[in-house]
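Note that this complex is displayed minus one protein chain, with the remaining chains in position.
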Amino acid sequence: MISGGVLIAVLTWKAGSPTWLYQLSKAGKLCVPAMNVNDSVTKQKFDNLYCCRESILDGLKRTTDVMFGGKQVVVCGYGEVGKGCCAALKAMGSIVYVTEIDPICALQACMDGFRLVKLNEVIRQVDIVITCTGNKNVVVREYMDRMKNGCIVCNMGHSNTEIDVASLRTPELTWERVRSQVDHVIWPDGKRIVLLAEGRLLNLSCSTVPTFVLSITATTQALALIELYNAPEGRYKQDVYLLPKKMDEYVASLHLPTFDAHLTELSDEQAKYLGLNKNGPFKPNYYRSAAA
Amino acid sequence: MISGGVLIAVLTWKAGSPTWLYQLSKAGKLCVPAMNVNDSVTKQKFDNLYCCRESILDGLKRTTDVMFGGKQVVVCGYGEVGKGCCAALKAMGSIVYVTEIDPICALQACMDGFRLVKLNEVIRQVDIVITCTGNKNVVVREYMDRMKNGCIVCNMGHSNTEIDVASLRTPELTWERVRSQVDHVIWPDGKRIVLLAEGRLLNLSCSTVPTFVLSITATTQALALIELYNAPEGRYKQDVYLLPKKMDEYVASLHLPTFDAHLTELSDEQAKYLGLNKNGPFKPNYYRSAAA
Amino acid sequence: MISGGVLIAVLTWKAGSPTWLYQLSKAGKLCVPAMNVNDSVTKQKFDNLYCCRESILDGLKRTTDVMFGGKQVVVCGYGEVGKGCCAALKAMGSIVYVTEIDPICALQACMDGFRLVKLNEVIRQVDIVITCTGNKNVVVREYMDRMKNGCIVCNMGHSNTEIDVASLRTPELTWERVRSQVDHVIWPDGKRIVLLAEGRLLNLSCSTVPTFVLSITATTQALALIELYNAPEGRYKQDVYLLPKKMDEYVASLHLPTFDAHLTELSDEQAKYLGLNKNGPFKPNYYRSAAA
Partner (left out) sequence: MISGGVLIAVLTWKAGSPTWLYQLSKAGKLCVPAMNVNDSVTKQKFDNLYCCRESILDGLKRTTDVMFGGKQVVVCGYGEVGKGCCAALKAMGSIVYVTEIDPICALQACMDGFRLVKLNEVIRQVDIVITCTGNKNVVVREYMDRMKNGCIVCNMGHSNTEIDVASLRTPELTWERVRSQVDHVIWPDGKRIVLLAEGRLLNLSCSTVPTFVLSITATTQALALIELYNAPEGRYKQDVYLLPKKMDEYVASLHLPTFDAHLTELSDEQAKYLGLNKNGPFKPNYYRSAAA
């Protein structure tokens, strides 16, 4: 039973999204306890925001040598991954547009200085299209037909569904492999789009994952597994659980010395004032947004 | 009974923190249902992050006319308010140090490019000290004794407790009011520190709150009150509730037209793939970090 | 004769541009030596770039309390002043468009991440219009007729010529003074634009100039005057001169201690390798762009 829990905890990382775990649970088909480590704050921030902020640049450079300055880019999705991609490209001098379905994320994109558009409004003018939605068929053939010559198309989201690559495997289009992980798809009129990693994850296919990020992700998962294994009978049922806040904080604290970072300790008086234990957890479980 | 709920929902905004509501609830002293609107994502982001990103600059300029470029600043606390202050000052060319007690926020500060220090490590060298902790006695007399001449001290946190202003009201120190909301506190050797708003909130005392932020906050509260008022008997007990995700999204969507922002709609196929209703909510209730 | 030189050196600062000095010189009407202190690197950077980076935010906040996040802004002119305005607003989450006549500055705007447009392409959609061109009639009545309701119009350039304010003083438009330095100009259909400082310099009218900037500017001018006064007969003719590089460096070195900044000294071997005197000047006179 518990070893099943172990298996699932690992899988959630691979899938990049715990959505199906919750679906299984809702459908009553989850036969073991599962820990959603994907939504712990440290995992989210490092595996998604901080890692992608760097790997979007790295992945694009290694495959295309494109210069970022002055380029027009559309980023589909403004979750943690999209936020990382947008921040990095903006800093490098790109002009970035964002598409979103969720009004909360959309409003954040606005406040961070990105024009919120529908894909069809900018598809003719952009130099780079990046998907980070976790959705399917975000970039479909219709859009690719209208892209300009040389447009780079890649996926930073959770699987190979976001770009409808299948729609490009038709007789009238020619594929030309120009470099490992880089295909030119050529229209009858000679227009080319540059498809990276055949629509699979750019950050895994064409970039590297820093050891620091792997350390955080692995630590988070290991702690989740230890918790599931050590928990007394009955603490966890056949359901999906978030990583306890204290473990999340522990993962973070283990990685602070890397930066020679010095944490401040609460005085007894301050801990009492805040109603906190001096050793944490420092935030209530409901408190995620402010920590994010 | 319900009108009590109304009252509490409003108060939570004034207090800036729902901590005491949870304490009341835990102590069994909460006699009406209460909505914690403070921790809705839109409220958090706008009232804290986005608003403070602008008001820290505004408040400091109006009171002191200080130039930000090249200045050394320490920001105590790296929650949403601290993140906003740090981002703004970094963008203006300040060198920013951060103090934190929570390792998760601390690690974020590191990844955002700020040295994480204890206050005593930098107190002698900084030009500006800003508190955003929600804690008490963060800047105590001992630290103020060691600040350099002309150091500016102000509070962006949740009340007037963060700077121990009482400790400055002693006979050996002279207070000189140099402008509305600006006091010079003068040491016997002639050293002056510049205390703003007598340690009360800088953003409320010395800056303005944009109407856009007020609109978001007011909308959030109004919806919370309407929900409490309209809810069928028994939906809410004498407890503290988070604003339903769908209302949070609704508040955001009402404000998108201001930016001429165009939201993308899910296709039927996509909604089914994600297991979502096309009208939202687009995120599960547990999902806060990625939206944040 | 020399006292005339003194007078002119001071005036060049007031005018903000030495163009007319060169015009006088070219026309043979310059009757004394003049020092163009405006184009010394420290003066340019501080009085223009660094100062305006802060004062654009300050001037807009004090007059309008506008929130910058998500706002669409067009900045006319991408010299030092325009660069400062653009950088500040971008950092605060505005979406910034730039207009330019000079292709070199235009290309820099592109590489810094700004869409280069003609004013008429964006005039209907922007929330704020800022002029920094040194030119006249950049924002004419035709453009103001097409601005949207509530659009803020201000001038950060060198005089009151950039916005054609005279064209707004016609019978069909109503002026309403809503605050010191802030006028609403009201069209017959009720549309209002918010005109700041009646088109005069926002940074001088509605913001403050930091003492640090004044110190740099004043030091630069004083050194120029001393040089003109002390120079042996014949060193300076009835012409316009740039501040000697070494004086420019000296002004900078006098201000480094403010930031506790530690300059590195050349070793004898390094000085010889570079063909430099260890005490400077460190750059040839032609070298301006790399230092800028």
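Each chain carries a letter (A, B and C) given by its place in the written order, and its residues are counted from 1.
Just so we're on the same page, a residue touches a chain if its C-beta (ideal position, glycine included) is under 8 Å from a C-beta of that chain, and two chains touch if they have at least 3 such contacts.
Note that this is a predicted model, so its numbers are computed, not measured.
Looking at the complex as a whole, the chain kept out of the display touches A, B, C.
Only one residue in the set A:Phe68, A:Phe114 or A:Phe282 touches the chain that does not appear here, and it is A:Phe68. Here one chain is not drawn; of B:Cys110, B:Cys206 or B:Leu223, the residue touching it is B:Cys110. Taking the complete complex into account, A:Thr208 is the one of A:Thr208, A:Gln238 or A:Ser267 that touches the chain left out. By the touch definition given at the top, chain A reaches the unshown chain through residues 50-51, 53-54, 57-58, 61-62, 65-70, 72, 87-88, 91-93, 125, 207-208, 210-213, 258-260.
Touching the omitted chain from chain C are residues 19, 22-23, 36, 39, 41-42, 44-46, 48, 50, 79-80, 99-111, 115-119, 121, 134-137, 161, 242, 248-250, 252-253, 255-256, 259, 261-267, 269-270, 273-275, 280, 282-284, 286-292.
Listed by residue number, the positions of chain B touching the unshown chain are 69-70, 90, 92-95, 110-115.
Methods note: only the chains that are shown with their structure count from here on.
Common neighbours of chain A and chain C, listed by label, are B.
Between chain A and chain B, two chains of identical sequence, the interface residue sets overlap for the most part, with shared numbers making up over half of the total. Rounded to whole angstrom units, the spacing between the C-alpha centres of chain B and chain C is 34. The multi-chain contact residues of chain C, meaning those touching 2 or more other chains, are 69-70, 92-93.
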